[in-house]
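The other protein chains are all here in position, but one chain of the complex has been omitted.
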Amino acid sequence: MEDIESRNIANLEMETDKKKILEVKNLKTYFYTEEGVVKAVDGVSFNMYEDEVLGLVGETGCGKSVTALSILQLVRAPGEIEEGEVIFKNVDLLTLKKKKMRDYRGKDITMIFQDPLNSLNPVMTVGTQVKEVFELHQREEIYELLDQKMLEWKNKQNRIKELEKKLEDNETNQRLTKEEISDIKNEIEKLEEETRDRPTYRSILREKSRKILEEVGIPDPEEILERYPHELSGGMRQRVMISMALSCNPSILIADEPTTALDVTIQAQILDLMKDLKNEYKTSVLMITHDLGVIAEICDRVAVMYSGNIVEYATATNLFKNPRHPYTKGLISAIPTLDKKKKELDTIRGSVPNLIYPPEGCRFHPRCDYRLEVCDKVRPLLTQIGESYFVACHLFDPQYKDSPKYEWGKEELERTRKI
Amino acid sequence: MTIVEEQSIEIPKKREKEANSKRDNVILRVENMKTYYPIIGGFFKRRIGEVKAVDGVSFKLHRRETIGLVGESGCGKTTIANTILNLVPITKGRVYYKGKVILKSTETKEVLKEILSSITFSTIMDSVSYFFIAKMKKLLEKLEIELFHLFQKLKIIISYFPEKIREKISNFLYRTAKRYFRSKSSFKNKIRRNIQMVFQDPDASLNPRMKIVDIIGEPLKLLKNITGRRKLRKRVLELLNVVSLKREHLDRYPHEFSGGQKQRIIIARALACDPEIIILDEPTSALDVSVQAQILNLLKNLQKRFDLSYIFITHDLSVVHHIADRIKVMYLGKFVEEGTVDDIFNNPSHPYTKALLSARPTFDPTLRRERIILEGDVPSPINPPAGCPFNPRCQEKDKHIGCGIDEPRKIKIEGDSEEHFIFCLPFIEEKKSYKGWQFISD
Amino acid sequence: MRTKMKQNTIEKKISEEKESKENTFKRIVNWFISNLKFLFIPFSRYETLVEKEYDYEKTISKRLFIRRLKSPLTMIGILIVFSIVTIAVFQDWLTLYPREWFINQVYSGAFDPPSAKYPLGQTDLGYDVFSRLIFGARTSLTIALPAILFSVVFGVIIGIIAAYYSGPLDAIIMRIMDIMMAFPALILAMVLINIFGQKMEYIMLAYGLLGIPFYARLIRGSVLQAKSLPYVDSARVAGASNLRIMFRHILPNVIQPIIISFTFDIGGIILSLAGLSFLGFHDPTLIEWGFDINKAAGRIADAPWASFWPGIMIVITVLGFMLVGDGLRDALDPRLKNL
Partner (left out) sequence: MSMIKYIFRRILAALPVLFGVLTLTFILSRLMPGDPVLATLPERFTTEQYLAAREALGLNEPLLNQYFDYLSRVFTGDWGQTYTIAKGRPVWDIIWLRFPRTFDIAIFSIIIASIIGLKTGVIAAKHRNKFRDTFFRGLALIGVSIPVFWLGLILQFLFGYYFDILPAVGYKTSGIGDPPVITYLRLIDCFISGQWYLALDYLEHLILPIFCLSFITIASITRQARSSMLEVLEQDYIRTARAKGAKEKDVINTHARKNALIPSVTIIGLNFGGLLAGAILTETTFNLHGLGDALLVAIRYTDYWLLNGIVFLITIIFILINLMLDVLYAFLDPRIRY
């Protein structure tokens, strides 16, 4: 068994020239509830590459959000990360101490959440919350900048003094022409305008926050900084969240269903914005969603999750063109599209299994149409079946390919298909 | 638990003849519906404004047909549903069911007001005081005279009040009475029986403290007067079978079901009284894709089986394309475009519809199109923009005349089916614009 | 190490196999008998199995509730409440002297220290402190429980009506409740008892009245929330009348906080009653802890036992109810469920 597990992890290499930035290996997160142990994430492995968008797609309760929270170690109380490695820039984040981990959060790996209203503190202004990120992670840079600006400011002040002296001298000497005098006066005025406000820590913070808000397309950022989250619209709030996430120029942005709570047109706006920003900042994005449309829109690579496992992991183009895993197939054919008009939609029968007592073997086997005899006994592992294409299914495993097909009882088939 | 005999029970196909014989197939007609919510505020709880949730909407629903209402959140789709079911009072307009008015804005208002204002305040005080004294006599003999004096005095004081204040008081009484009567005057059971609704959130629309039998049995008990326990259970079981749930689910509580099953239970409840119309308020938006497909299939099946008419409310265009026959696109309480499915999807004519359609995701990553991305947010319906409500965000604003000034007109799109209209303003280059366009209203 | 462990497990397995072989025949017979029904009636198996599974789940959820209640503090609370109730019910068996002695006769030995005859000392009139403690339990419970039931019932009805028919009716009712809340409860209680007279029924009534605004407010908030939920709308679509919606649909969903604060408030009301009788507003025909403290307060310096023990009884009783309330809240609160 241990052998197979290691094979699972080792083989997860895509043929790509891009640099690997995050490696998740065999991650397991369990929730110890009163009813029993909920195996929310049970052996998930994937890689993220530089300047790429990885989509993590699956139905409710398949463990996609927990995976993201586990990467940042933000899983709440009854949940515990049992096993696995999260390797970011050659550091295993799971072995880090709390304090060290805090430096990564918000700086190198950031996260935005589904519900922007509840994710922003209601009693703090947008400005305070945006500034906080800078204060947490860029304090030194800001002080450096402050020193620089102070130097400039002092130079300018000195220059004003010089010019004023010149004018004073001129009153006694009267060497300067009228034009020169007016030039000097103009320069003094200009410099005075520039040096009216002494650069402070706060002013730099404010300037930075204003800039980042402008970047995410918020009109009138000066005013928004003073507002409270409840005074903004849903799209605006999500923009603020994105600005906070991007303010330290992170390597990885984890977006947990960023558009689910938004309207269709606003959703298009936010997706568009994310695409632009991703190209601008060269940030890798982990996009978590249940909406295959969003995945097709923005992602380069997709990992399909089912019941705590990744069942398929491939590039988006390949996956949508020719999905291999029965679950992915079912999922894609269940979505109504223009050419499926008048026909009945294909469905996946049955419902999502209980994560406390998950089915033995392949977790999808009770719902699978292509089920083999071995499916309820042996757990399938991610295996490479093509260029950058991984599937966890016995149908594609040479070892079990020829295993006899399971015959569904007619009654059982009928019954399960309906619910 | 009583075990009901299980047989395959077909609910009889009904109304077929009736349907064929009827010349006019229209089953529900909404005429110029306006629903405004009052905004109550201030110290005296006055009405300080109103939200124009639905602002002048008319449509017809035919038998065995599905109308899709499409729009973003807050555009008034759900309010239309609530108004038709009389969960929200209608402000203006009428709703006809099979040619009979079932809802109208209260024109009896004036009559009631007259009656109430004829009852002067002093008569009320008189009766109250006498009643009060008679009642309290035995209990408070000591205070009798004082109380009588009090009421006499109050009466005198009130008679000194200027007419205006008295009117205000009677207005207040009238409003209280109206509220009372409105809740009392039942939207007749017969209509309730024929128009049912499926709500958006399957978790919240099932009472968590009631068993499934009671939930589905409630409309049967209240609207169909089925009282026997056995009878009720039998009928509920039939309904559960229709939505392919089983007998052992009868005595469970809602929290023991998955989202899809809950939605099936809600559908079963809506079906309980053999309705003719079911209003579906985003029935699949809270569900996963695979479950959504199951529910959509079920709904289509049921429609064929029981001759249902649907009003399908959603924001998901692919779903509406799959299930609807005709589509109404809404924006800020008004329709912006209406037509058959083919009209809307093949020839979207209103800029908003175009934008919506382009925002619809496709599953082919190779086909990433240029999208029309609308700027800004939906304006608040409390003070909608003047003229066409869409004009501040419209991407084709420059091509039209008077977007921010004139109300949009109903324009027929030639070349498509007879029902394709948009609500827009004419193009600037009039010659070009009149080609194939024909003004209907004003 | 490992080999040893392996050996152990192998031995175990062998012995298990042996046992199973020996018992095979027994097991077959047992199985046959228990499954007779399924063997003779076709298709009955599946249904029953599903039902069984469901029953199992149900018992599990019930067990979970009990397990959550089973925290040590809550058990102590339940124990206390149970013993106080026992004392109240079986008081005549537990006391050293019959009840009549405490009403008619006066004994010598005012404020005498504990002795063999009087294990916790004597009161101002020479009564046995210990016996009075036991008699006091019934008084506390018999006044507190009806009073709080009165306020819960009326408070809930008023609160639901006010919240459901929001508008002027709500405004009027809530203003009245505000006025009642603005009065300090203790003062109002004293005045009311003074008006009605110092009789048990009236004290109960006064306290019942004072509790109404609290419950009305508590339930009003949750009804206002519940009112806007879709299941209320769907009940209306199903043809339910206002009364039915209020009491059949909304009430069961909002009663939980009331139940929790009910247990808390039994404690609270026992406390306030003790306070009242400490101030002398009590029914003179009853034996009460608070009044005992009142009588002994002046002699705290030289006879602390006469006021100490009744106080301890009050503390224990109230603590018992509070502990139960705390445990109940933890067990019922859905927010704590997943933690």
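Think of it as A, B and C in the order they're written, each chain with its own count starting at 1.
Going forward, a residue touches a chain if its C-beta (ideal position, glycine included) is under 8 Å from a C-beta of that chain, and two chains touch if they have at least 3 such contacts.
Because the structure is predicted, anything quoted here is derived from the model rather than measured.
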{"item": "Residue in contact with the excluded chain [from C:146, C:257 or C:311]", "value": "C:311"}
{"item": "Among C:85, C:110, C:125 or C:185, the residue in touch with the chain that has been omitted", "value": "C:185"}
{"item": "Hidden partner chain, touching residue among C:110, C:157 or C:279", "value": "C:279"}
{"item": "Residue numbers in chain A that touch the chain omitted from display", "value": "72, 74, 76, 98, 102-107, 110-111, 113, 115, 118-124, 132-133, 136-137, 228, 230, 241, 244"}
{"item": "Residues belonging to chain C that touch the chain removed from view", "value": "73, 175-176, 178-179, 182-188, 190-192, 194-195, 197, 267, 271, 274-275, 278-279, 290, 293, 297, 300-301, 304, 307-308, 310-311, 314-315, 318-319, 322-323, 326, 335"}
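One rule holds for everything that comes next: only the chains that are shown with their structure count from here on.
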{"item": "Most heavily contacting chain pair (counted by C-beta pairs in contact)", "value": "A-B"}
{"item": "Identity of the most central chain, Cα criterion", "value": "B"}
{"item": "Between chain C and chain B, distance of the C-alpha-averaged centres to the nearest whole Å", "value": "44"}
{"item": "Separation of mean Cα positions, chain C and chain A [Å, integer]", "value": "49"}
{"item": "Sites on chain C at which at least two other chains make contact", "value": "none"}
{"item": "Sites on chain B touched by chain C in the complex", "value": "45, 82, 85, 87, 172, 175-176, 179, 183, 186, 189, 192-193, 196-197, 199-201, 204-210, 218-219, 222-223, 246-248, 252, 256, 266, 269, 272"}
{"item": "Residues on chain C engaged by chain B in the complex (per definition of touch)", "value": "47, 50-51, 54, 57, 165, 167-169, 171, 229-231, 233-242, 244, 249, 252-253"}
{"item": "Residue numbers on chain B that touch chain A, as the complex places them", "value": "72-73, 244-245, 258-261, 288-294, 296-297, 300, 315, 317-319, 321-323, 341, 345, 355-356, 358-366, 368, 371, 373-375, 377-378"}
